[in-house]
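Worksheet: one structure, shown below.
Note that one protein chain is taken out, while the other chains of the complex remain in position.
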Amino acid sequence: MNTLTFLRRRVLQVLPVLAGIVLVVFMVVRLIPGDPARIMLGIHASEERLANLRTELGLDLPIWQQFGLFVSNIFQGELGTSLFYRRDVTDVIMERLPVTVTLVGFSVLLSVLVCVPLAVAAAMRQGSWIDQIVRAISTLTLSMPGFWLGLNLLILFAVVYPFFPISGFGRGFWDILWHLTLPAITITLSLAPILIRTLRASLIEILQAPHVEFARTKGLSERHLIQRHVLRNGLMATLTILGVNIGWLMGGSVVIETVFSLPGLGALIVSSIAARDYPMIQGIALIFGLLVITINLLTDLLYAALDPRVTYE
Amino acid sequence: MAILDVHNLTTQIPTARGNLTVVDDVSFSVEQGECFGLVGESGSGKSMTVKSILGLVPAPGRVTAGSVHHGGHDLTKLPGPAMAAIRGRTIATIVQDAVSALNPVYRIGRQIAEPMLEHGLVRSRAEGRSRAIALMAKVGIPAPEKRVDDYPHQFSGGMCQRVVIATALSCDPGLILADEPTTALDVTIQDQILKLLVSLQHDLGLSLLLVTHDMGVVAQTCQRVAVMYAGQIVELVRTEDLFRKPRHPYTAGLLNCVPRLDGPARRLTPIPGAPPDLAAPPSGCRFHPRCPLAIDLCRSGTPALSEVAPGHFSRCIRQDALTADLWETADA
Partner (left out) sequence: MSDAALPVPAMDRGPRPPAHNWRRHSGLITGASILAVILLGSIFAGWISPYGPLEQNLRNTLQTPSWTHPFGTDNFGRDIFSRVLHAAKLDLMIGFLCVFFPWMLGIALGGIAGYFGGIADTIIMRIVDTFSAFPFLIMVIGIIAILGPGLTSLYIALTLAGWSMYARIVRAEVLVVRQSEYVLAARALGFGHLRIMFRHILPNVITPTIIFAMTDIVLVILSTTSLSFLGLGVQPPAAEWGIMISEGKGFILTAWWMVTLPGIAIVIVGLALSLFGDGVAKWLRERG
């Protein structure tokens, strides 16, 4: 089977999950006890506003019609109106989406650049002092809450030594990078324990694999051995770990964006929950679901590109 | 002229229970164009001997004594890069599990050509690829031009072993170390691969060090053979002499375990007992606890490998008392 068929098959597999997410998000808002309109607008809302909202949400329609309305709205990109911002949910989300995506992307890149070499060093020299230090630091940062780490980094590098900005996203490529450095380092430090530990274990396994031993008998230099026969296979392990932890990463971005006052989706969902802005919460939940599914799909495709056994049926 | 000269090779592995001497004072040589067999049970040290020759003993084990002469160098004294220059180039290796030996993410043409590129025998991937096709044809892989771009999972076990052999041949080595090349294969494929190895050896004038536990393989392919037990060589002689008249009780025991189609049917008797713990081997002759011929001197002395007949070496001081029915059980 070639790549196109594989891609088509994976996309088809994803559709029911997407449908499930839409259904769950729809149901969740209607699970709240009480009159949704009153909950959203507050106790002091006028009857007129309540009636308007009920019509807009279609709350007096039978439930399956409500669902139909909901789905068709989604296809039109209509996610409702934010109660807090009094603007289209879609607009607000689209403004903030790039921030979150950039943050997560930059953090993943940094994590890979930092953790993979460390894991390789630790795996190659098992038991040495490098290995011990790496593992000790991992255990330490594992117990540290991300928000505390981030704040301490802020204190050290934005207050005591004012090297980095305290908050905000910035404008322009380098400015944004500068603003995102401390947040990305925080996420890397939080992800590092899991990533390094699992990767190190995978690499140790790979280093003892028969194909590595055989490659040695071919007379390959250590450098070529690592580059071609260890890293390539280890990269697949990295990808798997990252893919599995993507949900965790999204959860982490919520906290980090709050700590560093980044105008992203994570901070938005927190403020929306506090403000009971249900249309917004709904919209963000959908977008998050969509993001996770897309990232999983991309991970699968990347994996298939790296490992020829996957597309072969 | 010997292409490989092993003198008093000793390899030890430190463990929590003490130092395991997995290769103990092993000496033999492989002549040019010869097929030399190294035979023994699992744990006898034969694979470790091969690893020691290649300088690939897994840490924390290491070669602690002896020398391995090849191409004018002592391999045990060579630094890493110099040793890597020899591996795959003048000494090639064939492994037992060919399927696992191939990296699943690379095409096999590239894996066959890899040693050639590494040692500078070809200058480009394209050149390597065409040489790989030729090698695949030589080892009997059908339609090599089509299959050179396939991945290992698309090959059967026997085909993978042919790929491994092709890889070993790629740099025109003088010596091939084959560690149980047929053990993981079906019997019919085993036969094919063995015949392939023998014919390649003849055609290319290769020397072959064949490690195996199967006496039948030895009989089919090797001119001379060394029998290993508990890390030591206990007997070393021409193959036909070994089968005709073994001069060590262990060898006799091994031969006794092989069912024969000629002659009357008889009970197969395994050698009683188990191989010794290498951290605390028995005193004197390592085999004495299991040997029907053992006497006090076997326990106290240190029997050395000596020439007990022309070209026939044995470590047994009682080998003249060896009879054909040594291992027959009472009610056989």
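First chain written, first letter: the chains are A and B, and each begins at residue 1.
Simple rule for what comes next: a residue touches a chain if its C-beta (ideal position, glycine included) is under 8 Å from a C-beta of that chain, and two chains touch if they have at least 3 such contacts.
On a predicted model such as this, the values are computed, not experimentally measured, just so you know.
Chemist: Taking the entire complex into account, which one of A:I133, A:I273 or A:L298 touches the absent chain?
Modeler: In the complete complex, the chain left out is touched by residue A:I273.
Chemist: Kindly state which of the options A:L18, A:I137, A:L151 or A:L302 is in contact with the chain not pictured.
Modeler: A:L151
Chemist: Looking at A:L83, A:I196 or A:V254, which residue reaches the missing chain?
Modeler: A:V254
Chemist: Could you please point out the chain A residues that touch the chain left off the display?
Modeler: That gives, for chain A, the contact residues 28-29, 31-32, 139-140, 142-148, 151-152, 154-155, 159, 166, 247-248, 250-252, 254-255, 258-259, 269-270, 273-274, 276, 281, 285, 288.
Throughout what follows, only the chains that are shown with their structure count from here on.
Chemist: Chain A to chain B: how many Å between their CA centres?
Modeler: 53
Chemist: Please name which positions on chain A make contact with chain B in the complex.
Modeler: On the chain A side, the touching residues are 209-211, 213-222, 224, 228-229, 232-233, 306-309, 312.
Chemist: In their shared complex, at which residues does chain B touch chain A?
Modeler: Touching chain A from chain B are residues 54, 56, 80-81, 84-89, 92-93, 95, 97, 100-106, 114-115, 118-119, 151, 153-154, 164, 167.
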